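Following this message is one structure expressed as structure tokens.
Missing here is one protein chain; the remaining ones are kept as they sit in the complex.
Right after this comes subunit A.
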Amino acid sequence: MTALDMIREDLRTLLHDKGAQTGEINADTPLLNGPYDIDSLDLATLVVTLEEKTGLTPFANGFVLFHTAGELAALFGG
């Protein structure tokens, strides 16, 4: 499973759990300013889940800017 697949799956679960609309998520989908109701705490949660699933900690040395699902996936090994 690629990091992008994980992001897709985790985001769908997260959106479903809060009763928000879900749909197509691809590498170009913006996370915070995109078609879905994702806020900072959702994104924080997504990052923790990815860290636990991959064992990677791409933010260990501080904040790295990302906008889209693909850019976040790249930080977790693509």
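Keep this in mind: a contact is a pair of C-beta atoms (placed from the backbone, for glycine too) under 8 Å apart; a residue touches a chain by one contact, two chains touch by 3 or more; residues count from 1.
The rule we apply is simple: contacts and distances are computed from a predicted model.
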Fill in: Absent chain [UniProt protein name; select from "Long-chain-fatty-acid--CoA ligase", "ATP synthase subunit a", "ABC transporter ATP-binding protein" or "Acyl-CoA dehydrogenase"]
"Long-chain-fatty-acid--CoA ligase"
Worksheet entry | Interface with the undisplayed chain - residues on subunit A | 30-33, 39-41, 43-45, 47-49, 52, 59, 61-67
